[in-house]
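Read through the structure below, which is laid out as structure tokens, and then see the notes.
One chain of protein is taken out of this complex; the other chains stay put.
First chain written, first letter: the chains are A and B, and each begins at residue 1.
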Amino acid sequence: MIVYLVRRVGQSLLAVMAMAVLVFIGVYFIGNPVDVLINPEATQADILATTERLGLDKPLWQQFGIFLGNALQGDLGTSFVYGRPALDIILERLPATMELALVALFLSVAIGIPLGVWAGLRPESIAGRTIMGGSILGFSLPNFWQGMLLILVFAVLLGWLPAGGRGATTEVLGLQVSFLTWDGLSHLILPAVNLALFKMSLIIRLARANTREVCLQDYVKFARAKGLSPRRVVLVHILKNIMIPVVTIIGLELGSMVAFAIVTETVFAWPGMGKLLIDSINLLDRPVIVAYLMLTVLIIVGINLLVDVIYSLLDPRIRLSEMKG
Amino acid sequence: MTTHPAAPPRAAPVDSPTRRIIAQFMEDRVAVLGLILFICIAILALMAPWIAPQNPYDLSQLNIMDGALPPGEVSFGTDMTYMLGTDQQGRDMLSAILYGLRISLMVAGVSLLLAITVGTIVGVTAAYFGGRLDSFIMRVVDLQLSFPAILIALILLALLGRGVDKVILALVIVQWAYYARTVRSSAIVERRKDYVDAARCLALPHRRIMFRHLLPNCVPPLIVVATVQIAQAIALEATLSFLGVGVPITEPSLGLLIANGYDYLLSGRYWISLFPGIALVLTIIAINVVGDRLRDVLNPRLQK
């Protein structure tokens, strides 16, 4: 298990390195780094100072070393717009995004798995077909368009929920969270549903397909032949088997939730790091873009690592072969 | 020899796999409706310049007096009826949607073809040569697929700037890996068969073995992945344009039309944003319904 962990962590570091190289190439090689990293309104003296600090006059491999060294120390440049370290600005927005993503993930799992299993157990029933039809809809409506419809219906036409912003937050363990007050929760519902719908459809389809496949297996029939209640057959024998692929997907999807939050946050003016990214792109605040990218890569790679570990805990077959290997 | 030299040399037998697949596809009425809908949409998009009531980007045809008219209003200048209303600049929304559809489909279609080409070549190469090359390619594919497409596309466009060509490039870059993985996994199954080794012993050129023998086996899964991916491509392009990093304002796709009308949506002028959105959603649903059925029909595991 430890060998496996070490190897997996090594792979993850490699992935982060690879992305760092790509970001470096994107920033330093394709564009002129002076343009990318230095405020266009800077004075000649500023430009010279930054050029020297970033070592832009040095050979490329040295520049990469400096970039990496700075990145490791948390220095990903200074925002043109805010005049503060880009990483700090991003980190301030991180809790809002994570709260949104986690709530959305919870919604999509808590609703998606039961619906998917139901549809998988009775694929020909009306309920099963309706669930599948609904999931095609959730799959097909582009995220931003769903968000707009949600605002149109629940905020504009019905007036039940606010159209945007985050509302009141409460501090828990030093983090600002929304879900503890009604005002915060009411601001959270629409964006979270918006972010959840697509993933929910994905989970429904995955759970349904896996349920159908597992249902055909002999061990399900054997479990029934043992006289187990249908409840136990579904909740233990089927569910435990479909959880393996579903957990994998859920984990990977948490990463993409953080990315898709860009869209939801823009539509709902949710003050997370995704909205910050779009604002920064529009304002050409490139240090923030670079910082966002590096942080997101780190988050996604970290999540993938975590998922792999959980996966190996869930599936005894993998656990054994990996421990041997 | 027969007396009918014109007769086709190989008439498909009634139960050829292709025919069976088509017959099975046709059994699902929803899927057939989806297919018909998609064909109609594609024709409308293709014919846009000839059937649209006006050229929405010829500024001389626009009348600012007609700005933000609701659906069904008649123009102040000409006697033209705006069936789906106009936008703030007095542009006929129906025409704008037809032209936007054209751009959306064109971007998705071109990127699809390019991504399939790149992905297929890479995938077949990896499967055929195997070994180090294979594991290197698959590492790259896995690495890329572990990052969300929208993130990669967004960053690329943030660095490259707006433009139809740049959007296409971004879509190809985020999509080729799906095809490479699909093609490789089907090709590798075929690669293990003895006749491929036999063909290599005969010193047939690599290219011939790869494309004449390995490739045909990859077609069914490729079709399934392609239908899913083209819907994704259309949605992704729309999203990028909505976020303001996609196509330029001079060539608005459906996503950009929706974004332009977004501010007016909340003030009640719903049509500027809603109708392009419906067009976009109908297109994607049609493709997804077809893709869903294709996957069921082409998946041998669920055949009973």
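The working rule: contacts are C-beta pairs under 8 Å (C-beta built on N, C-alpha and C of every residue); 3 or more make two chains touch, one makes a residue touch a chain.
In this section, contacts and distances are computed from a predicted model.
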Protein name (UniProt record) of the chain left out of view, among "Energy-coupling factor transport system substrate-specific component", "Benzoyl-CoA 2,3-epoxidase subunit BoxB", "Methionine ABC transporter ATP-binding protein" or "Multisubunit sodium/proton antiporter, MrpG subunit (TC 2.A.63.1)": "Methionine ABC transporter ATP-binding protein"
Residue touching the undisplayed chain, where the options are A:T130, A:Q217 or A:N282: A:Q217
Identified contact with the non-displayed chain, of A:T50, A:Q63, A:N241 or A:S280: A:N241
Candidate in contact with the missing chain, chosen from A:L228, A:A269 or A:L284: A:L228
Touch residues of chain A, complete complex, unshown partner: 124, 216-219, 221-229, 232, 236-237, 240-241, 244, 314-317, 320
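Definition applied: only the chains that are shown with their structure count from here on.
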Distance from chain B to chain A - Cα centre to Cα centre, in angstrom: 25
Chain B residues within the chain A interface of the complex: 143, 146-148, 150-151, 154-155, 158-160, 231, 235, 238-239, 242-245, 255, 258, 262, 265-266, 268, 270, 273, 277, 280-281, 284-285, 288-289, 292, 301-302
Complex contact set, residues of chain A against chain B: 15, 18-19, 26-27, 30-31, 136-137, 139-145, 148-149, 151-152, 156, 163, 212-213, 252, 255-256, 259-260, 262-263, 266, 277-278, 281-282, 289, 293, 296-297, 300-301, 304
